[in-house]
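Quick one: the structure is below, questions incoming.
Yeah, one chain of the complex is gone here, protein chain that is, but the others are all in their spots.
As written, the chain order gives the labels A and B, with residue 1 at the start of each chain.
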Amino acid sequence: MTLRDIAERLGCRLDGDGTLEIHGVAGIEQARPGDLTFVSNPKYRALLPSTRASAVILHEKDGGGPPPGCAVLWSEQPYLTFAQALELFAPADRPAPGLDPHSAVAVDATIGDAVSIGAFAVVGAGASIGARTLIYPHAVIGPGARIGEDCVIHARASIRERVVLGNRVVVQDGAVIGSDGFGFVKQRDGTHRKIPQHAAVIVEDDVEIGANTTIDRPAVGETRIHAGAKIDNLVQIGHGVSIGARALLAAQVGIAGSTVVEDEVVLAGQVGVAGHLRIGKGAVVTAQTGIPNSVNAGELVSGYPAIPNREWLKSSAVFRQLPALKKRVAELEQKLAAMEEQLAAWRASSER
Amino acid sequence: MTLRDIAERLGCRLDGDGTLEIHGVAGIEQARPGDLTFVSNPKYRALLPSTRASAVILHEKDGGGPPPGCAVLWSEQPYLTFAQALELFAPADRPAPGLDPHSAVAVDATIGDAVSIGAFAVVGAGASIGARTLIYPHAVIGPGARIGEDCVIHARASIRERVVLGNRVVVQDGAVIGSDGFGFVKQRDGTHRKIPQHAAVIVEDDVEIGANTTIDRPAVGETRIHAGAKIDNLVQIGHGVSIGARALLAAQVGIAGSTVVEDEVVLAGQVGVAGHLRIGKGAVVTAQTGIPNSVNAGELVSGYPAIPNREWLKSSAVFRQLPALKKRVAELEQKLAAMEEQLAAWRASSER
Partner (left out) sequence: MTLRDIAERLGCRLDGDGTLEIHGVAGIEQARPGDLTFVSNPKYRALLPSTRASAVILHEKDGGGPPPGCAVLWSEQPYLTFAQALELFAPADRPAPGLDPHSAVAVDATIGDAVSIGAFAVVGAGASIGARTLIYPHAVIGPGARIGEDCVIHARASIRERVVLGNRVVVQDGAVIGSDGFGFVKQRDGTHRKIPQHAAVIVEDDVEIGANTTIDRPAVGETRIHAGAKIDNLVQIGHGVSIGARALLAAQVGIAGSTVVEDEVVLAGQVGVAGHLRIGKGAVVTAQTGIPNSVNAGELVSGYPAIPNREWLKSSAVFRQLPALKKRVAELEQKLAAMEEQLAAWRASSER
């Protein structure tokens, strides 16, 4: 593809030789001649003079000017333009439509147009698969599940019975949607009786669910992932949880049962949230934070237990100085005791 | 089902119209006419007057009396009665007995009565499957594994070679039982040699194992999950670990090798336990706690590293005040220094 073609498709103003052949997109340090690279984070701007890329996507307001010998695609949103450029060069991995002869699709399942179902995939009784959805090998779609259009269900995902997925949902390998919630009643003999977990799981449009992530179904009510939420790998979503629209959950986050995570919340890696809480709209939670209480909309919290991030940063700085602080307190006590003694001596002498 | 039928089956005294048709069980806020709901946690009692449910399960000692227009099932244990009511309404999802033509069952495997083996499930050489056990599609039962009666092995679970499961064990999708323990010897050239991990994994009766949970096998000895333990999703059980009877392990807990978790211990979400420790009977560990040392029976511990929960709560409260505390210490130092100076001045003047 020529640089001119790329510039046109990405809607960018071009500075440089439009006839250049571009072979791919690469990071600024790894790029070779024939590659297109980008600068979005200003931190990486300093690496630009030494890049070997043939062209770079820069912000329209970038003041540094084009590096020597490197064409420029000017963009209002360089990171978005980078993503779009990657789409132009994406490998054509898309499996062909049709049912693999080794798949097992129930006779009463409804299969849309141009659906691809891979080897050893299972589609249960009464399930439906929307048009153009890709079911990779070994995915298991349970009885009565409903999957929308243009979804991508990667290898070995489990979409359990009666789970509902919207359109354009992406499920990575090994993810489990609709496993039984962890619900038991303690009986008088000390054993635990399983509470049947058969209620609904609904994943709305444009959600992405990471590899080996697990999303439980509840006993009553529903577990719901709202439109546009993105969930990374190895995340645990407890039964009856609601994840808000456009929320971002990084890897290894865990959310206990019945908690509501509102729209546009960001939970960084390994965050844990207790059950029956509400994390307010747009709240941001830094990595490894443990949340025992609800969080207000828009808050930035950290720590275990979670407190406002500013406080946590300050307290963490003092944490490191605790041995010194303790020593200072001990010194104060000694000095004070010495002074008290001295004063007592003075008083005694003055009374004499 | 009529309310009278339900009351009889659940052994509850009925207050209200026994001829009412009940269609399902629902949470107090989501319930609609025709639903049965329940109040177990007193926190939700206040929602009762506004429920649209046709009937409610209440504790026999509930002083609030029946809400207007809502029948009551009186129970000594409302939460247990709720679980039993859910069982009455559970969907008939049970797969039919028999071997799916797409399954691969070794000729010398022993298959009990009324076993169901789903599409693409694998049962290895010499394995045995007890009566009425359900093996969902894509489960892989390794050579020589022994699975008891009335078990439910969900899709894509791995029961590795020679692993033993008791009766009524439930394994959720994608769980791995019997993966190699993480054991290596560092050699003189700095590389690590794998220690073969071929010893036993035993899962006793009535255990539940969550989706994508992993349970390792040891080099020598055994990994054992005792009867009635319940393990949530994405939990890691290291090689040689013993989990006690009726223990409860919430999601994303990790237990390092050779640790003994005694009976009835409760580990909340994301707890980590180091290796070669003992967590005493009935100990309770709050979420995200990190345990570097053994814990006594009955203790309630929290924090990282774990300390008694009462202490942790108090220390955590002070943690938040650390910047203020540090400032107070600095002020004390200044005041004391000023006072010392003043006293020195007095002394000097009094000696003059």
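In this text, contacts are C-beta pairs under 8 Å (C-beta built on N, C-alpha and C of every residue); 3 or more make two chains touch, one makes a residue touch a chain.
Source: prediction; values computed, not measured.
Visitor: Using the touch definition up top, pick the residue from B:32, B:94 or B:194 that touches the left-out chain.
Guide: Once the missing chain is taken into account, the touching residue is B:194.
Visitor: Among B:16, B:238 or B:282, exactly one should touch the missing chain; which is it?
Guide: B:238
Visitor: For the full complex, which residue in A:4, A:52, A:192 or A:246 touches the chain that was left out?
Guide: Among A:4, A:52, A:192 or A:246, only A:246 touches the chain that is not shown.
Visitor: Hey, which subunit B residues sit against the chain that's not shown?
Guide: 104, 120, 122, 138, 140, 142-143, 156, 158, 160-162, 174, 176, 179-180, 182, 184-185, 187, 190-196, 198, 212, 214, 216, 219-221, 234, 236, 238, 252, 254, 256, 270, 272, 274, 290, 292, 304-305, 307, 311, 314-315, 317-319, 321-322, 325, 328-329, 332, 335-336, 339, 342-343
Visitor: Write the list of subunit A residues that the hidden chain touches.
Guide: 25-27, 30, 77, 79-80, 82-83, 86-87, 90-91, 93, 100, 102, 118-120, 136-138, 154-156, 170, 172-174, 206, 208, 210-212, 228, 230, 232-234, 246, 248, 250-252, 264, 269-270, 287-288, 303-304, 316, 319-323, 325-326, 329, 332-333, 336, 339-340, 343
Note that only the chains that are shown with their structure count from here on.
Visitor: Averaged over CA atoms, how far is the centre of subunit A from the centre of subunit B? Could you give it in whole Å?
Guide: One centre to the other, that is 24 Å.
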